[in-house]
Structure formats: structure tokens, C-alpha cells
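Of the protein chains in this complex, one is absent; all others appear in place.
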Amino acid sequence: MVLTLGKLAEQVGGELQKGDPDCEITAVATLQNAGTGDISFLSNPGYKKYLYKTQASAVILSPENSADCPTAVIASSNPYVSYARAAALIVPAPSLKQGVHPGAAIEDDCEVDASAWIGPGCIIERGVVIDAGVQLDGGCFVGAGSVIGAHSHLHANVVVCHDVSIGMRVNIYPGAVIGGDGFGLANDDGKWVNVPQLGSVVVGDDVEIGSNTTIDRGALEDTVLEEGVRLDNQIQVAHNVHIGAHTAIAGCTGISGSATIGKYCMIGGGVGIVGHLEIADHVVVTGMSLVARSITEPGVYSSGVPAQDNVSWNRNYARLRQLDKLARRVQSLERRLAGGKKQENG
Amino acid sequence: MVLTLGKLAEQVGGELQKGDPDCEITAVATLQNAGTGDISFLSNPGYKKYLYKTQASAVILSPENSADCPTAVIASSNPYVSYARAAALIVPAPSLKQGVHPGAAIEDDCEVDASAWIGPGCIIERGVVIDAGVQLDGGCFVGAGSVIGAHSHLHANVVVCHDVSIGMRVNIYPGAVIGGDGFGLANDDGKWVNVPQLGSVVVGDDVEIGSNTTIDRGALEDTVLEEGVRLDNQIQVAHNVHIGAHTAIAGCTGISGSATIGKYCMIGGGVGIVGHLEIADHVVVTGMSLVARSITEPGVYSSGVPAQDNVSWNRNYARLRQLDKLARRVQSLERRLAGGKKQENG
Partner (left out) sequence: MVLTLGKLAEQVGGELQKGDPDCEITAVATLQNAGTGDISFLSNPGYKKYLYKTQASAVILSPENSADCPTAVIASSNPYVSYARAAALIVPAPSLKQGVHPGAAIEDDCEVDASAWIGPGCIIERGVVIDAGVQLDGGCFVGAGSVIGAHSHLHANVVVCHDVSIGMRVNIYPGAVIGGDGFGLANDDGKWVNVPQLGSVVVGDDVEIGSNTTIDRGALEDTVLEEGVRLDNQIQVAHNVHIGAHTAIAGCTGISGSATIGKYCMIGGGVGIVGHLEIADHVVVTGMSLVARSITEPGVYSSGVPAQDNVSWNRNYARLRQLDKLARRVQSLERRLAGGKKQENG
């Protein structure tokens, strides 16, 4: 969609500091690759080097960078958010489909809103409710008794098992599985007995769930994602996990059973979270950390070990294997240096 | 299903220590949320605080907790197993389906038992055998020549590649892939040449495979999961891995090629297991550990690094990068303290 700079500034919460308000913007692009008609943005300071020579028609940036911009400027206190809004306005969203493809299989007693789209190969089991504007791209499975809230979008090959509740405006990317049985095992003299997984999954409004992410149903109570949660790809959420509103979690993270994560948290990629613990609101966990105890205070927590050259690492690791002994040797040195008397007596 | 307490105690291997044997139990619930007609259980001591005020009609617990329970008690030496059995008795399993949905595609020369269910969108290639009572929910692919043993359940969108053998009573959760080609590469002067993956996958009886877990076929011999193995979600099992009977593995663990894991092992989540090694029976590996060498003795093994506040961790990690040097400095101090003579000479 074509928008003038003046209109755009208004709609994205920015201020047109430089440039013609009637200049037409037709597309978005990076600072490096933008040309006439494109709007770009500067948020990450690492990309400022591209600002000076950008060919964009306009740039969204913080007021302090305005003077360095060779072209029109929309100044914003949060240029990344303003850019996100601009891009959503300029680039047309794919048009919505309606109806039921003849290659879908819908069991009895379902309520499918007339404005929803059920793509080819979709399987809708008994008693499912599909609300207004829902899009099921194709190859999706929605198990008996589940509810898909209005304007939610299940991309291709998503599986929602039985009796799951999905909120409104939820995006679920391809291959995600919501509501598989939790990993509940009781050990009977060496052999495993399955513990029936009788809870479900409740996904709040405005949640996003990445490709091939898996969210297990609860054992007795439900697994819960509150509103606005963002899950990247290939995240594993075990049974009875509770994730607070507006928390974002990066890819490949695994969350063990009954862990409770607060609101407004940011969890990095490849993190492991042990079960039956609590993480407070506003906690940040950096990538590849292991959260092994409850975190009660907001803040940043880490244990990821950055790589170094293999020879150095092997030497260091060999010492790490013996670190307790090394510490005892230091204690012993300290005792010896603490005075001849102690040593003679001790 | 409604059961009396007396009957239930008998069937779950417990003893009715307190309460009316004719009391009717209609559902299961947690200690916190149970009400009249519900049976609950106490296994994890962390939940004992909820026992004192539970509204459950009865609780399954260890004899030593019996006195603290305000209501009827089924005492069991293994309350979690007894609860699992009770829940399976009380809560009706979903009824089985039979027949072939018209939206399934079945090639020639297949044997599909009349008591099996082939759901919509399933694809059954040439020469497949589907035994009695098998349930294929929908969207499943079973490649040429594979066999699915009696009473196994492939949930939605499961892929079983060609010539794979699945045992009896195997549960495979949505999106799991059994029998993709192993990652076999030969390096020809920088470029990769694929090594044909000519083995298969053999899955024993009573195995469970979690959502989006992947199990590659062997290169020449087969990848093998013995009976009773439990795999959680998003586990990667590479070619020619062998997993011993009744071993349970938590989510996001990756097992490299030709690793052999013993029987009755418990492997935590996010663990990495290097290829071509052996793990003995009865080994426990805690979460996010890296198993880099064979483990020959039963026991518990670890290397996961729990997170701490980021500032402390960065300081500690900076030292870890130099740990070998620190150890040498300690050695040097020890030498200097070992006596003036050494120092003068050395």
C-alpha cells in the first residue's frame, strides 16, 4: 500500500523531522539496499555505518541519529516498533480465505464459522469449535473438543490434540504440536507405567508458537500460556508448565514439567529449565543456560560457556574436572601462609 | 468409570487403611483441587503441604503419610504407580475406531487388519502391514514395506519411512519421524558425498515416542529401541543408535550415531551423547550434560552448569577461560612454599 511520509509518521507514532510529507513510500528495505520509494530504519547501532550513504527515501530512527541521516527522517523514541508498524501498513497482509476445502475431513457436531477457512487435508474431529476468521492452511489436525479462537491462524501441518483451548489471534507455525501427552511415568520395579495425562493446554490471546514447537497437555491441571507469549521454533514445553503474559522464549529451549515462568521474561535460545521451580517476572536468561533453581528476583541470569580454541578449552576443562582439588590446594596454601604457628599446631 | 474404594484399592495394589470401602470414586484430581468423589495422590513430598486440607474423597499415599491425611486412604508402597493405575481405571480411554477413512490413500499389496483404523489423509505405501487394533489418527505416512504392530497408536501427522518395524502397543505422538536417512557423509576433497543409509529402524513393544522426535534409520545395520523405552518430545536419535529396554529419555536430548545406551537408564533433558560410545545399564545422566566418553559403571553423571546472576557468571567465566593458567600459578606457589632450596635451585 502506498502511503505518504506525513501519514506514515502519524500512524507509527513518530515525527517527520526532515523531508516532504507528500513523498510516497511504497516498500520497506534495509539501509544498505533501500532505494527510491523505500523506507528503512535504524535500531541496532551496529548498522549505523550504513546510515550515512543510504538511498532510502526515508529512515525511521531515534532523534539523536537524525542529524546523521542523508534523507527524510521519521524520528521515534522506539524506532523498531515504529518500523514494525510501518512495515505492517505498507506491505499487504496475505488475503484471508473462507470456506471449507472439499479435501478437508470434518466430523460431526463441529461449529465452523462461515468466515473461517479450513484448508485441504485438514482433519477436524467431533465437537470442535472454529471461530470467526480462523485460517487453517492445510494438513492441520484439530482433535475432538478443541476450540480455536477467532482470527487465529494455524499454518500448515499444525497438530492441536483433543480438548485444547486456543485463544484469539494466535499464530501457530508449521509442524507445531499442541496437547500431546505429557511425559508422565511411574516406575514400577524398573518398568515404566504411563500416568494418564488428563489435563489440557490453554493458550491465551495473541500468542505466537513457532515451527515444530511442542506443548504437552497437563497431567491433571492444564499447561498454560498466558496472553501475548511468544515462543520461537523447536521449543519443548512439558506438562503443567505455566508461562506468564508477554514472555518471549527463543528457539530450542526446553522447559520441564510444572515449571512456572513469570510475565515479561526473556529466555534465550537453547536454555534448559528444570521442573517444579518458579521464575519471577522480568527475568532474563541468556542463551544455553541451565535454570536449576527458582529465580525470585528480576535480573539477568547465565551459565552458557562461550567457546574458545579447542586446545585451550581442553586444558581448561581438564582443570575444571579437578577444580575442587585446586580450591583445596589454595586453601592449604592460605593456611600455610597464615603463620608458622597455625601450621605447627595444625 | 465409577469404582468403589474397596475395589480400587484391590486393583491398584494398595490397602484401604481408612475410609468406607463402598465410597464411590468418579474422578481423579490434585490434592489442592479435589472434591467429593475424587481420588488424589501424594508422591512428591513437595506437595505434602496440600494434604492436610485436601477435600478429596480419598488419597493414595505411602503408609508413613497416612496419619496426616484427613480423609480416606489407600496406602501403597509406590503411590505414584498405584495412582497411575487408578487413573487408568477411572478415566475412560478414548474409544477405538475401526476401518479406513475414504480420505486415506492405500497402495497395493498392503495388509490392513479389519480392526485397525486408518484416519483421513493417511498414506500407506506398497507392502505395508497394519496389525490388529492399530490406530492411525490422520495425516500419517507409512512408507513401503513397514510393519505396524498390533494395538500401536500413531497420533496425527506421524511419519514412518520405508521398511521400518514398529512393535506392539507402541505410542508415537504427533509429528515424530521414524526412519529418515541417517546423517552419513563422506568428505571428498571438501564436498560431501552421501553414504546410502541402507539399514532401518526396529522399535520394540511398549515403546513411547514423543512429539516431533526423530529416529534415523541405520547406515548398514538397524537403529534399535528395545521394549519399554520411553522417549519424550524433540529427541534426536541418530543412525545405528541402540537404546536398551526400559530406558527413559527426557526432551531435547540428542544421541549421536552408533551410541549404545544400556537398559534401565534415565537420561535427562537437553543431554548430548557423543557417537560410538557405550553407556552401561542403570546409568542416570542429569539434564544438559554432555556424555563424551563411554560410561561403564551404573551411577549418576553430570556436567550441566546451573545459572547464576549474569555479573557473577561473567566474572567466573572469564576465569574459566584462564583456568589452566590459574592452576599453574597455584603449582608455582606450591613449589615456592615447598622450601627455599628448591626455589634457589630451580
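A and B are the chain letters, set down in written order, and residue numbers restart from 1 in every chain.
Everything that follows uses one rule, which is that a contact is a pair of C-beta atoms (placed from the backbone, for glycine too) under 8 Å apart; a residue touches a chain by one contact, two chains touch by 3 or more.
The structure presented is a predicted model; accordingly, all values stated were derived computationally and were not measured.
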Identified contact with the non-displayed chain, of A:146, A:197, A:212 or A:240: A:212
Selected residue (touches chain absent from view) among A:144, A:277 or A:305: A:305
Missing-partner contacts on subunit A, residue numbers: 28-30, 33, 43-44, 46, 78, 80-81, 83-85, 87-88, 91, 94, 101, 103, 119-121, 137-139, 155-157, 171, 173-175, 208, 210-212, 228, 230, 232-234, 246, 248, 250-252, 264, 269-270, 287-288, 304-311, 313-314, 317, 320-324, 326-327, 330, 333-334, 337
Interface residues of subunit B (partner: the chain not displayed): 103, 105, 121, 123, 139, 141, 143-144, 157, 159, 161-162, 175, 177, 180-181, 183-188, 190-196, 198, 212, 214, 216, 220-221, 234, 236, 238, 252, 254, 256, 270, 272, 274, 276, 284-286, 289-293, 295, 299-303, 305-306, 308, 312, 315-316, 318-320, 322-323, 326, 329-330, 333, 336-337
